[in-house]
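Before anything else, here's the structure in question.
With one protein chain removed, the remaining protein chains of the complex are shown where they sit.
Letters are used for the chains, namely A and B, taken in the order the chains are written, and counting of residues starts over at 1 for each.
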Amino acid sequence: MSQDNMTDPEQSTNATATVSAPEVDTDESSIDSTVGRTVIETRDLDVYYGDEQALQEVSLSIPERQVTAMIGPSGCGKSTFLRCLNRMNDLVETARVEGEVLLNGRNLYAEDVDPVALRRRIGMVFQQPNPFPKSIYENVAYGRRVQNKSVDDEIVEQALRRAALWDEVKDQLDQSALELSGGQQQRLCIARAIAVDPEVVLMDEPASALDPVATSKIEDLIEELAEDYTVVIVTHNMQQAARISDRTAVFLTGGELVEVGPTQRVFENPDSDRVEDYITGKFG
Amino acid sequence: MATEGHDTLQRDGLAVRKERLYGRLLAACAALTLLVTAGIVLALLGQTIVFFGEVSIVGYLTGTDWTPLIGEASYGVLPLVTGTLLVTVVSAVIALPTGLAIAIYLSEYATARTRAVLKPTLEILAGVPTVIYGYFALVYLTPLLNEVFPTRIGLIPAGVPVLPEYTFVVPSLRTFNVLSGGVVVGLIIIPMVSSISEDALSSVPDSLREAAYGLGSTKFDVSTKVVVPAATSGIVSSYVLALSRAIGETMAVTIAVGSSPQMPDLGNVLVNLTQENQTITAAMVQIAGAESLGGVTYESMFALGMTLFVLTLGMNVVAELVRRRYREEYD
Partner (left out) sequence: MATDTEDTDWLSTDARLRWQRLKGRLFVGVLVLATLVGVLALAALFAYIGRDALGPFGAEPSWFLLYFGTAVTPIAAYTLYVTGRLRWLGDPHPDVRTVNDTAFAVVFGSLVLGLVVYAVATALAPEDVAIYVVCLSVPPLLVRGYARRYGETHFTGPGTPVSVLFGLGAGVVVAVTLGETLALLVDWLLFLVVVTLPAAALLGSLAVRRFSRRWGYLTSAAVLVLGPAGAIGGIVAGFDPALGVVLASGVLAPVGLLVADTVAHRRGGWPGLLGPVVLIGGVLVGATLERSLGITGLNSWLTPTLVFDSWSSTDPTAAGIYPQLVGSIIIVAVMAVMSFPVGVGAAIYLEEYAPETGWGGRLATVLDVNISNLAGVPSVVYGLLGLALFRNAFGLAPGLVITAGATLGLLILPIVIVAAQEALRSVPDELRQGSYGLGASRWQTVRNVVLPEALPGMLTGTILALGRAIGETAPLVMIGVAATRFSPPEGLFSGATALPLQIFASAGNAIPEYRTGVLAAASLVLLVTLLAMNATAILVRNRYENN
C-alpha cells in the first residue's frame, strides 16, 4: 500500500479571488526526508453548513507517525476539518461535504464506507474531557467492547500506561472516572481512544480546558504518542503547536488552508505574508 | 501502531442489520402514538355518526332537555354545556387570579427556601385524586359554605321613594351544587396555571428587569408593568390549558355537582350556583354506569365524548398557537 506522495502538491487555492500573491506551497517533504508515507490525504475538501461555507477546497496530506498541528484564529474551520477526517460531521444534519478524504488511499466518503467502522480506525479526543460516568476501567474498555474486541486487564493497563495515567489510577480502576481531575480525565480519554488500536488519533484542542501543569503533561504525552500513532491536533495556541508538532497547517478565516509544512519552517520562515502576520500576532 | 488489516471499512453485516431493526422497532413505538389518536377519533366518530343517524344534530345542539335515561329520551346538549360552563367559570374565577398570583410570587418574590416548600405543596395539590376532591366537596365543603349561605343582602331598603324594595337573596346550597364543584375544580387547576405561568415569568430575561430598576421602578412596577406583560403569551396559554382541563374534569364534578342537568336561570344568576346541575363529563359517567350496552343512549355517550374531545382539543391547539405566535423571542 505505497503512496507516492513526494510530489503531492499541498496547496490551497481560493475559489474566490485572492488578494495577495498566490499562496501555493509545494510540499517540502522532498527536502525533509524524515516525513514518512501519507496516512490521510484530503483533496479539495469543501464543507458547507447550510449555505455557509466552512472549508474551502482544502487539500493536505498527513504523514504517518508524526504530530500534525492545525492552527489559526477561532472560527476558521480547523475543528470542522478535523471532524471531516473521521466523519463526525455526519452527525450534523446541515453539514454538506464535498471532495475526498483518503485513508491509506481509500476515499472515506465513498458509498461503501461505514462511518462507524471508520471511526474504529481513527480515534478522537475532544476539547472538554468527556469521560463516561462509568468506572475508569470501563471507560478504557468501552471502545473495545463496542467494537466486539476482547477486553482484559492487560490491555487496559497498557492503554493507561501509554497515556501516562497508570501509576495514578492503578489502585482505583473501579472508581468513577468523574472523580479524576480535569487533566487526568483528559488522559483517560486519550487512553480509551488508543485502547482500540487506531491508526490515527485526532485531538481537538485537547489541552485548552486544562491548567498549565496538566497542559504540559498532555503535551509531553502527545509527543510520546507520535511514536506509535499518527496524531493530528487542532490548537489555537501557537506556541503549543510550535512546541510539539512536526508539521503545521495554518487555516485562516473562511476555512482556507493558507500554508502547510514542517513546523520550524512555517513558524520561522513562512511563505505567506498573511501567515507571518498571524504568527507575529498582528491579528488573530 | 500496526492495525489488523487495511481491508474493509465496513462493519459486520449482521451488526448493520441489527441496527436497522432496532431503529425500526423504536420508530414503531413512536408510531403507536399516532395509532392511539386514530383510535380515539375512530371510536368517537363511529358511534357519533350512528347517533346522529337517529337524533338530529340540530336537536342535539340546540335542545334544552337532556334526559337520556328517563322515559321518553331527549338528547339536547345545551343544559350540559351550560352546566359545564358554569362550573368552569367558577373554577376560573378561583384559579386564574390565584394561580397567576402564586406564579408571580414564586418567580419574583419568593426565597429559595419558600420555593422549596411551595413547589412540592403545589405538586401534591395537583396530584390528589379527583375522586377525593369530589368527596371533599360533597361532604365537607358544601356544609362549610352553607354557613355563609343563605344570604340576604338588602340592596334597596324599604322606605326609599320611587324605587321598590329589593333584597338580593341567595338560597342555601343544595347537597349537589355548582359552587362546591366549581371551587374544587378551581383548586385542581391552580397548580397548572401557576406552574406554566411561572415558567413563562422566569423565562423573561433579567436584563429587562434590570433596565426597569435602572429607571427607578419599584419592584411592584417591575413585576406588574414589565415582567407580566412580557410573559403574557405564556400566561394566556396557561389559562387556556387550565380551562381545557377544567372542562374535561370528571369525577369531582360527578360527585359534587350531581346529575340533574338544567338550563341556567338568567334572572337571579347566583341561584345557579346553589343548585344541582350536570356537566358533559358527568353525563357520560352516568350513562356508562347505567350499563346499557347498545341503543341510542349508549351512542349518545360517544357523541358527548366527541363534543368534549373537539372542545378540549380546540382549546389546547389555541393555547399552543397563542404561546407560539405571541411569544416574545429572547436571545
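Assume a residue touches a chain if its C-beta (ideal position, glycine included) is under 8 Å from a C-beta of that chain, and two chains touch if they have at least 3 such contacts.
Keep in mind it's a predicted model, so treat the numbers as computed, not measured.
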item: Candidate in contact with the missing chain, chosen from A:196, A:210 or A:252; value: A:196
item: Of A:51, A:93 or A:154, the one touching the omitted chain in the full complex; value: A:93
item: Positions on chain B contacted by the hidden chain, ascending; value: 11-12, 14-15, 18-19, 21-23, 25-34, 36-37, 39-40, 42-44, 46-47, 97-98, 101-102, 104-106, 108-109, 118, 120-125, 127-136, 138-140, 187, 190-191, 194, 206, 209-210, 213, 216-224, 241, 244-245, 247-251, 254-255, 281, 284-285, 288-289, 291, 293, 301-302, 305, 308-309, 312-313, 316-317, 320
item: In chain A, positions touching the absent partner; value: 86, 88, 91, 93-94, 116-121, 123-126, 128, 130-133, 142-143, 145-148, 150-151, 189, 192-193, 196
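Here is the rule we use: only the chains that are shown with their structure count from here on.
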item: Between chain B and chain A, distance of the C-alpha-averaged centres to the nearest whole Å; value: 57
item: Chain A contact footprint on chain B (complex, rising order); value: 1, 3-4, 6, 8-12, 15-16
item: Touch list for chain A against partner chain B, complex; value: 1, 103-104, 106, 108, 112-114, 116-118, 121, 148, 194, 197-199, 228-229
